[in-house]
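This is the structure I have questions about; it appears just below.
Moving on to chain A:
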Amino acid sequence: EAKVALMGGITGPIAGMAPAMIASMKLALDQANAAGLAIGKITYQEFDCGCNPQVATDAATKAVNVFGADAAVGPACSGALLAAVNSVTIPAGVLVVSPSATSPKITDLDDKDLVFRTVPSDDFQGRALARTLLERGVKKVAVAYINNDYGKGLAEAFKAEFEAKGGTITQFRGHEDKKASYRSDLAELAKGGADTLVLFDYGNASGMTILRQAIENGFFKQFVGADGMRDENLIKTLGEANLKHFFVSAPVGEAGAAFEKFAEAARKAGLDPNATFAATSYDAAALVALALEAAKGDKAKLPQALRAVATAPGERIYPGEWEKAKQLLAEGKEIDYKGASGDHEFDAKGDVPGSYAFFKVEGGTYKEVQKMK
Partner candidate 1 sequence: MSGLELINFYVIPGLISGSIYALGAIGITLIFGILRYAHFAHGDMATLGAYVALGLVGSLALSPWVALPIAMAITALVAVVLDRVFYRHLETRPKILTVMASLGVALMLRSVVQVVWGVDPQVYSTGIVRAESYGGLMLRSRELITFATATGLVLFLMAFLRYTRWGKAMRAMSDNPELARLCGVNNEAVTRLTWVIAGALAAAAGFFLGINTELNTMMGWSALLAMFAAAILGGVGRVEGAVVGGLVIGLVEELSVLVLPSQYKMATAFVILILILLVRPQGIFKGKVL
Partner candidate 2 sequence: MSGKPHSHRCCARDNIAPVVAKRERTMALLELENLVMAFGGFRAVDGVSLKVEPGTITGLIGPNGAGKTTLFNVIAGAYQPTAGRIRFDGEEITRLRTDERFHRGLVRTFQIPHEFPRLTVLENLMVVPPKQPGEQLWANWFTPGEVARTEAEVRQKAIDVLAFLELTHVMNERAGNLSGGQKKLLELGRTMMTNAKLVLLDEPAAGVNRTLLRKLEEKIQILNREWNYTFILIEHDMEMIEKLCDPVICMAEGKVLIEGDFATVRNDPRVLEAYLGETVHPEVEAAIAEIEELEIEEGNA
Partner candidate 3 sequence: MNPVLVMHQVRGGYGDADILHGVSLTVNPKEIVVIVGPNGAGKSTAMKAVFGLVKIRDGAILFEGEEITGWKPDAIVRRGISYVPQVKNVFAEMTVHENLEMGAFLAKSVKAEAFERIYTLFPDLKAKRNALAGSLSGGQRQMVAMGRALMLNPRLLLLDEPTAGLSPKYMEQIFQICRDVRDTGVAILLVEQHAKQALAFCDRGYVLATGSNRHEGAGQELLNDPEIAQMFLGG
């Protein structure tokens, strides 16, 4: 008998991603329930954190006090998470695992070891992307980012690493979402003569508009985005033929096998496994369920249990292997969860290092070109 709150950004700026994320979380918990864990049925309930601190705090308070959650998956957005954990969950001693809050700020939180995430901090990805580009011979780029914690965090990490390693950044500009035209922005970005545009934005928001307008007007030869730009819909909308020079980086699981297991189950449940943050959401929920099982429902032991099930040493558990995990835990053995989105070896701050790959567009989807370091 345990309760888990699912705190998604159901309304607000990332509302578009929320359904897939929530469904993935539910998938994990439903699987766990079907396996019949020793702690009994895990009840869960959705809460909307609206990607807004105020809404999130309200939601968290309800989750903790009214619903009586033992742990929470989410909140989805960094700002919302910071507010909710600071004023509600940390004081109340509730474990929180976020699948999508990527702000580097979360790393430094004084969190009494109660805040974790299955998505790497933007810091890692930005740096990795910088190194990969240099390695591929791209020495001069222009950087455009959406002005929010995601875009900005990535852009700054990228800039620091890229410049430190000898690259040149000709333009470094933020922009707001939802403008009709970005052509003047693009014209400004093009000044300085870089032919690669690094675009930290979302593929279902201004990122798509900018990409489209850049291609339509012949700005830049090559475009590079991060995980936010990895959007299937974008390929459909802009047409694959136009995206020959468009690349994205995105976190991937260490072993392709783990992702495939998740993908299979997801497809069976009618979910798109490649949807943004679907895999991390699944992992976050799965980890919470495993930790609950390991801690035998004792709230105070949850953080410790989470570390135990997520990190080596221990027998490897892949997505969907609930029976096996249950068995091992019942026998008092250590397990090590290998998730759909990575290994989730939490560091001292509750962050995962993450591994990334570089993708190109092919066959209506994103194909891995190379691993990133």
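How were these candidates chosen? In short, all candidates are chains of the complex that A comes from, given by their letters.
The criterion applied here is as follows: a residue touches a chain if its C-beta (ideal position, glycine included) is under 8 Å from a C-beta of that chain, and two chains touch if they have at least 3 such contacts; residues count from 1.
Keep in mind it's a predicted model, so treat the numbers as computed, not measured.
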Touching partner of chain A in this complex, picked from 1, 2 or 3: 1
Partner candidate 1, residues of chain A touching it in the complex: 11, 15-16, 147, 173-176, 178-181, 183-188, 191, 204-205, 208-209, 212, 215-218, 233, 236-239, 242
